[in-house]
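Only a single protein chain was left out; the remaining protein chains are all shown in position.
By written order: A, B and C. Residues from 1 in each chain.
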């Protein structure tokens, strides 16, 4: 057999990234900063990092699959990217024990980013750790001269960490808690819909019309998608599905489209950011 | 069902032992010291520690079984015990990465110790990391007023580390290397047999007759057992077998006795130290 | 506070956590690490009419999240059990289940007969599934007719609650299950180890002199759960579930799949207190979730998908 030479040489590889800082934000949340100049330069808001936790499939690893974390921030000048995560199960507990100087095995940046509409006011709607991508997106929006509004929801005040980061990145932040311990008492969807309706009733936003970007629990996003459809507001959502590979080879992460299973798309490649109209919310 | 109350309450548990010091001895050997006052007070030379490596069967662990290491030293005053080990496969590589302050999950002391004959000169014969238990045993022998001789073999000089520890513990040390890079060129069995034969020819040791204690590769011990049987020298051996549990419940470690399979005994409980005559050497 | 008592047909256990056969000896060693009376019970090492000596070593080899063993059912025999082990276990307040092995139907029956008169034997677990004995066990576990025959003989010899422990290596596991249940078994023990191989790349040969051994440990948990689910769906009989349990949540999976009790095996090798931890974890879970009894969670995962297709892909 004589075969033609390969057309393109492989160019990607998992990266060995040093932990630059690791902060406990309270409420079970952590802020992890990695030294990663190339990622910081290339990354777009909405993309994610796929982190090998506990050694992965390697010689001493029990955890097989990586864990996905949205890029919560990227600083090309310092050459760092940051993740905002909740200490939860096996992967994130392992991650929470990593100390500055340790090296992590990371695939990044992965996935399709948010598409920032330059002609509309960005409105971010975040539930729980869903705030993560909007810190990065707020920074990018400000760089493009936009003035983002961010609506952040959590069960309780203690879990609201991330708001300061959003504000520092240049977003105007309003919060909602289910138990009313901070901000609006109720869901973040109620809050944002009410706010946008009031603004509309008052003759429109003081500026261009809104474009919504959401990340959070499925139920929150389904409710928001319904409201946006009713009001005609454009909505992009960042979805979370189990991701065995993160690079498009396993088909574990597919998202059904609105017209049935024939429209499955991979959350890790075609997503995690989708137009809300292209998702079957049921 | 009305049952009688349990006769005895459980009293043992795996210990959480802090790494007090961890030294690279060269030649792939390490000296690990653990803070363990109770173990240091209770342990006898020949006993071992069973160390969980890589998280074991726990939530983030791939390695299922523990790894056995002879107690190479115990210092009841400082409340420490030490292990001498070779960086080899998954367990020992993991172990070699542990830093002072980290806490290990250890079962110790386990197993049946050497029985030091108070009326004979202790002669230790060690191959490779088999030197480990004799550091502890040398110390104990000196405390009992005995003057131990130690014969240590290795493939090459670089792997002879441990000799200084033996000497420091009070043994008179002679070495053999397969490649002749240090001491006698040949096997440690040849060396010790020659030395003892010469002494015997010269009219006996300057003191009581010898009792031999050996630890090392199977072939070395089989050869030594044959020589001892021929000369009528008493020999105790510390054996290594795969040990899934280390506490007597799995029967993975059994050692065949000289009269066939009916004489299997557990290396972890009835051993690791056996009278050489009670072992089938084949 | 939830009631941890669990009923498996004629057998009632004070809680659902047992020590698995062959991974706890006859209790003496683990009694130094946990209180045997605080467990559901102990299933002792496979016991034959006379002493068995087992296989040459190495007898175990570690694999990813698993352990392959080829012990060969070494045990000191029935008489030793009755004279030395059983009396001692009774002083500990342990509930004792005896794992019965033999090379022939007669040998199995002989052990059962010997146990019939003994006080303090709560139940029998019939091991027709050990992959490490060539002459005996394995054929019984693979052939429904033979499995039924040995079950009948053992039940006739000893009327105590009888659980038959199945081999996942049998060609038709459900057929064997059906046969032994019809022959009088009160329930099933699921599952014994999977036939497995490891090769020593340095020595260019199988690690174990017996070539194959049986795989246990967390690696097989998803496979064991599948059998428990299918057996519960199909037979609704008492089940002792086992395979890879190392945390309370593993045990909870087995209960939800349809087991009334579970057994902790290989995990005890690394953490001898595992079974006691599992009891505590289950207690806490049932309390927190507001389940009053163990029975409420047994098979509950089936009900969650009722209406959905229940056993779509099972074997046979």
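Heads up, the rule we're going with is that a contact is a pair of C-beta atoms (placed from the backbone, for glycine too) under 8 Å apart; a residue touches a chain by one contact, two chains touch by 3 or more.
These numbers come from a predicted model, not from an experiment.
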*Pick out which of C:169, C:260 or C:274 touches the chain that's been left out of the picture.*
C:169
_Sole contact to the chain not displayed, among C:43, C:71, C:188 or C:215_ = C:215
_From the list C:114, C:244 or C:265, pick the residue that touches the absent chain._
C:244
*Kindly note down the residues of subunit C that lie in touch with the hidden chain.*
63-66, 68, 131-132, 134, 138, 142, 169, 171-172, 194-199, 201, 203-206, 209-212, 215, 217-223, 225-226, 229, 244, 249, 252-253, 256-257, 285, 297, 300-301, 304-305, 308-316
*Footprint of the hidden chain on subunit A, which residues?*
1, 3-14, 52, 56-59, 62-66, 107, 241-242, 244-256, 260-262, 264, 269
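The rule we apply is simple: only the chains that are shown with their structure count from here on.
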*Using each chain's Cα centroid, which is most distant from the centroid of subunit B?*
A
*Chain whose Cα mean lies nearest the overall Cα mean*: C
*Return the distance between the CA-based centres of subunit A and subunit B, expressed in whole Å.*
54
*Determine the centre-to-centre distance between subunit A and subunit C, using the mean Cα coordinates as centres, and give it in whole Å.*
46
*Between subunit B and subunit C, what is the separation of their C-alpha centroids in Å?*
36
*Two or more other chains in contact with one residue: find those residues in subunit B.*
59, 62-63
*Indicate the residues of subunit C shared as contacts by at least two other chains.*
64-65
